[in-house]
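This view holds just a subset of the chains, kept in their places.
Chain naming follows the written order as A and B, and within any one chain the residues start at number 1.
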Amino acid sequence: MSEAPFGRRLLEVTGNDELGAYRVLRVLDPQMCGPRGATPEPGQFAMIAAAEHWGGGEQQRPYLPRAFSIARLAGEECHFLLEDVGPGTRRLCELRAGDRLWVLGPLGRGFQLGGREPDQRRALLVGGGVGIAPLAILQDTLDRDTTVLLGFRDRARAAGAALLRDAHVASDDGSVGHHGLVTELLAAELERDPHAVVYACGPAAMLEGVRAICEQRATPAQLALEAGMACGFGACFGCVVARRDGGYLRVCVDGPVVDAAELEHVDAHAGAPA
Amino acid sequence: MRMRERRREPAIYAKRGDSVSIEFCGLTLAHPIINGSGTFDAIAAQRVFGAQLHERFPFAAYVSKTITLEPRAGNPPPRLWETPAGLINSIGLPNKGLERYLAEDLPALAELPVPLITNVMGASAEELSILLDACDARAEIAAIELNVSCPNVKTGLDIGADPVQLEEVMRAVRPCTGKPLIVKLTPNTADVGACALGAERGGADALSLINTLRATALAPRARRAPVGDSAPRDAAAAWLGGGTGGLSGPAIRAVALAQVAAVATRVTIPVIGMGGVQSVSHAQDLLDLGATLVAVGTESFRDPAAAARIAEGLHEMATRRG
């Protein structure tokens, strides 16, 4: 887990590009990216708020910053993948080059690479919806044989698959690729290569599917969880999910990436927007 | 050693070299800004921010999360709900329990560059006595804060919600420790000034307020049974795993100002003011109303360095003045 600079920092937006139903927000962040940067681990995230016009309006929200996976590092730019699901993401989707935003990070525990599983085993990257974000930087980082399986609700969202290379796509409505769930693609892959290891991020239902499949086959799996967060650095104890062995873990510091074995099941609140 | 400070004279800013220090219950603090209990986990923050945290530690004293006799897992999720300019938390006071706190956390907290205030909660004078005795015995603990927003096992009413009950409990537990004893009042009461007076009569060395306002939220309609279904709706609609929670942040600042003013005019012991503080001017407002220290809580979630920014701002104002 690479350290974050202490305190939020004011950064400038370099671009905000449409990608199907999503947007890719690009931010100039020399402290986190580039040669002199802290170079975050794949799976780490940042807490983000627009510097201007954050909150107010009829809903009087957002008030707190929002959590976003680091999707990619490009030179001194950091990329985030956004889906508009509420007032905070809507505001961030509005940002344009030159606008400023507050960023805290990199935060959390990312994917553990040279971990339990020997590096030569094939890596299956399984993502759903906007949850594909951390898999992009993971793919950039992994120098070994990887297979990418992504699931989306519809065609507009499936366009997000362009964020990764050589992705096999499934869609709920059959508009793109396999008509069905990405977990079906996963099961098939594991049939073909029972020795593969899994890195997954996506909606709770998908993560639970991945967890169950991998548990049944004793396949090592790391799941990037989500949870409503207030702080992102362990201060509020608000972002918990239940541990298998009782008690709770804080997604922001004990995760967001956890070993699937740590969970009895993936809670309905612990996933990305479906 | 106990020290009494009259609020009429505004908090004394004694220039010490380049720093603005302040006396509080016999402790000498570098500045008047501390954290609200449960809003900053110094141990976790150290893992996240590394050495920089100590280099620019935001608080003049560090207040621990509330510790109870037995370990608590806390409430099931969801634990958070964002409100207009505020936050409801329903954390449920998760903690390791007294024993493991003293064994595992105290050594790490003793390494912090500032004095440690341990916040404890108990459901009876008996329970509180055990907690106070144990804290009294540990040199690493500079002062103790009593979170009295806890239902009295006997009366069912929050210990801090009634002046008479609060004074009784304080009289019973005060002898347990010679360390400065701070009572963290509950704002969910009819007359907080009377409760403050009860705490002072019972032997409190200082008071802190405000804690969070009782609040709740219903799940977004998209996430619950359709409106008009026959099932009991409130049950179906609750968002927080704990059912209800506490409101904090800018939304409650105006209530905090009123309660701190009401308390500071009633008691002679020092007051720690908090509630929605986001800026130097918010902190200054509380000091102007008679608070000796100001605690930053929810604002630290938006920026872990918020309290440092505020302390530095107050320091600038003071040095410009002095």
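The criterion applied here is as follows: contacts are C-beta pairs under 8 Å (C-beta built on N, C-alpha and C of every residue); 3 or more make two chains touch, one makes a residue touch a chain.
Model, not experiment: these values are computed from the prediction.
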**Fill in**
Unique chains shown once each; full-complex copy numbers are A x2, B x2
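The rule is short, and it goes like this: only the chains that are shown with their structure count from here on.
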**Prompt:** Across the complex, what residues on subunit A touch subunit B?
**Reply:** 1, 3-8, 49, 55, 59-65, 102, 104, 107, 227-231, 233-242, 246-248, 250, 253, 267, 269-270
**Request:** Spell out the part of subunit B that touches subunit A in their complex, as residue ranges.
**Result:** 38-41, 44-45, 47-50, 52-53, 55-56, 65, 73-74, 76-80, 82-87, 89, 91, 94, 249-250, 298, 300-305, 308-309
